[in-house]
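Only a single protein chain was left out; the remaining protein chains are all shown in position.
And now, chain A:
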Amino acid sequence: MAPKRQNSPSRKASVKGKGKVKKNQPPSPKEKPDHPDDIYPIVLTTATQELFECCIDEDVTDQSPYKLLKKDDIIQDIKTRAAVSDFHPVKQFVLDYPEDEILLVFDVDFTYGQSFYLVLTPEAKARIYNVLQPPQPEIIEVLEDDVSKTPEPKPWISLGSELEVDQESVKETREKLCYKFYLKRRPGLPVCFSDRNSTEAECRSVECPSYQDSRFSIKRMQRDCGMQAVPRLQSSTTQTQRAFQRNIFTQYEPRELSKKEKERILSSENLRKFLNSVTPRVLHALQQTHIMNVFTDDFKALGIGAEASDRLVMVSEGLKLQWTFTDEKRAMGNKISSVSWHPTIHGLIAVAFIKKQEEQLDKSTAYINSPAFIVFYGFPDQSNPRLLLECPDDIFAFEFCPSNPNVIVGGCRNGKVVLWDISFHAPHLQGTQPNSKKGSDSDSDTDTFDFDKKENKTPVMRYCAVSSIESSHKSPVTDVQWLPKTFEVTRTGVPVQNNSNISVQVVTCSPDCTVMFWDLRVPKLQNQFLADRKQDVDQKTMMTPYSIPKTFKHLDRTWKPLFRVSLPKSDTSGEYAPLKFSLEHYTCNSNTDNENDVAEVLPEYSQLRIPSAKTLRTLDDVNTKFYIGTEEGEIVYTDWKLEEDEFERKFSAKPLLCFRTHAWFVNTMQRSPFFKDILLTTGGWNFAIWKEGVMGGPIFVGPSSEQEYSAACWSLSRPAVFFIGRNDGSIEVWNLLLNTSESTHFHEHIASTRITCIKPCIASSKQHYLAVADNLGMLRVFSVPKTLRSPVKNEDLNMQIFFDREHDRLKDYLEWEEQWAKQRKEAGESKKQVEPDKPVTFQVDSEEADLKEYSDYLKLEESILE
């Protein structure tokens, strides 16, 4: 309000000022005493009025004649318009005017003679202004006063704010109380004044510091942020590291030099120089390796492992008894004459029983009393035999046919040769074979050996064919062997090629001094005879076990040997009585591809014919000589080929050599399975080893033992080992590489009586069996321990060396012997001067010659024994 009020009075004042000035002018320019000194009447032209905004009846009127003019403006106007300016006469007054604004009053009534008048002094201005102020002119006077003094406050217009102010104000409700405390103290006491810190806790000044109240938070409601638009697409670059560059190449063909290049290089000087320089070095190195192998492991080369075990374990390991087979019914009082393992079926042994000599009165009664049997035993059934083969008489020797294990040939006590065909029972023998013994064999639901079937009845098989009585041997057949399928023999003994790949011929020997060759096939000469029999023969199958298989029907009772070999003695009349013989086993190379077919092809023997000798190729390289062991302990080497004498009669040749090595019956002759030309013979009290082709005698003779040797066999896996059975039931194991003067193992009293037969068998690589048969009819099967079955390193080589050495020794000995004999002869000549003619006439002085020979050989024996 105040500023408004200010404006209006200033406005009014200016109006009033002009009015005043105008009033001063109508009175003449002479100064009338009417108007006071400080009032100057002035005339303002219209232009001036417009300039100062005091136009008559516009800015200044009757009601508001006052106008305040600024001093500066007036001075300005005076300066610009100089003499023409209306304010020129008052120039001096204006300049002297102390205040900034001069009052101009519009004089309506022309009081002072002009239309306007100018109030020159501030006092007059104040007076007029104030006077003119109260009524309408009163306003003029008041205006004069207002100009000089501050405007007076107007009276308070209450708009209701008094109440609020009263409420807000703080009023004392009561009078302030005043308390005065004073402590009475005696004046004059010392006074102590001290300072006190206001911040100390004792002061008890309570502060209220400010703290941040977590309950209270200010939420920022507004925030300034800036945003920038980002381009959608951005392109950038980067440097990648390239993989390591490397050359790779593939070669499909080796690089080779062209011929020209090669020739060029070969002829170049460079190459020559190179070779010259390099050759000494290379030669040096070559010779070094040649001289000595620096890399040999001497320890290993000693072969210490296997050999050491040989020596160390000599006593501890031996033959272990696996099974004992006895058959009370048949074995009672019988002894076993021969044992043979079945060649293909494992664990099957065939045993031939013969009656003891004491019981037998004569041959015929023995035949009637009880038939003899060949008993088949199979593991592990120790008491029940698998099969029985009925024999016409006691069998002394029998053999399985190597090409057809179902055919068995046996030699009887009465000299007959018997044939069996067990093909009917073959599945039975094989099928019920329990597999429990062989660990590695197929999984066994083994105990399908049907006890029921077996317990009641052991199948019995009768013989198929037996040789005719006239043509058989006159004394027991002691040895039977099959000829290998690689060759066969004609009627004259010439070995020819065997077109059918089976063994068809059998050789037998007997102490009636003959060796007979038999053929299983239908003989040529009897073709017409057997013409009507052929139809019967065609029926091959068998119905019941008791019916006789017709396989060999063509031979039955009419079987005759192909030919006979008689064994005349070399220097005396009479003949050797062979007990055992041994043929050289001939293998023909051309037939090797057919060897495996044998098992499947069961030949029809009845359909086979003995071919004519002319159609077959003669095999010249078959060794037709064979060894014979006789009843008297001689070993005879003879040829079975029949020779022609001057009358074109066939006769057997004289033996090539004959040695009386053994003192008594020769009971074993066996070829070594490793060396075809090495033969082991036992008889009497010693054994001997022979080498085929060596005519001088046995290459090795073992020492005599205190017990009679009754059986022997080579080990099948070790070339240097063989087993000898003795009369007291012990077994000696010999290892020629370890000890040649005594047995390496000695198993005492394996059997209680004389051992009649030993046969080894290899069931698997870990299972080697030895079948030992004795005089009481017991068959024991031993398993051969590892030391005796696994060969030592280079054993065969060593054995070969041994035999060669022995051979050489023998040769040397013979030479020496000759020398010695000559010397003796000379000595004898000088003494007696009668020479018994021993060499030439053997028929005349046969006895003397015999004696001489005998003494010679005894001496030989002695010398060897030394």
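Just so it is clear, a residue touches a chain if its C-beta (ideal position, glycine included) is under 8 Å from a C-beta of that chain, and two chains touch if they have at least 3 such contacts; residues count from 1.
Following the convention adopted for this analysis, contacts and distances are computed from a predicted model.
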Check: When you check the chain that is not on display against UniProt, which of "Exosome complex component RRP43", "HBS1-like translational GTPase", "Dynein light chain roadblock" or "SERTA domain-containing protein 1" does it turn out to be?
Finding: "Dynein light chain roadblock"
Check: For the chain left off this view, which of A:Ser217, A:Gln245 or A:Ser277 is in contact with it?
Finding: A:Ser277
Margin query: Touching the hidden chain in the complete assembly: which of A:Glu168, A:Asp224, A:Glu256 or A:Glu866 does that?
Written below: A:Glu256
Next item on the list: For chain A, enumerate the residues touching the unshown chain of the complex.
Entry: 254-257, 262, 265-267, 270-272, 274-279, 281-283, 285-287, 289-293, 295-296
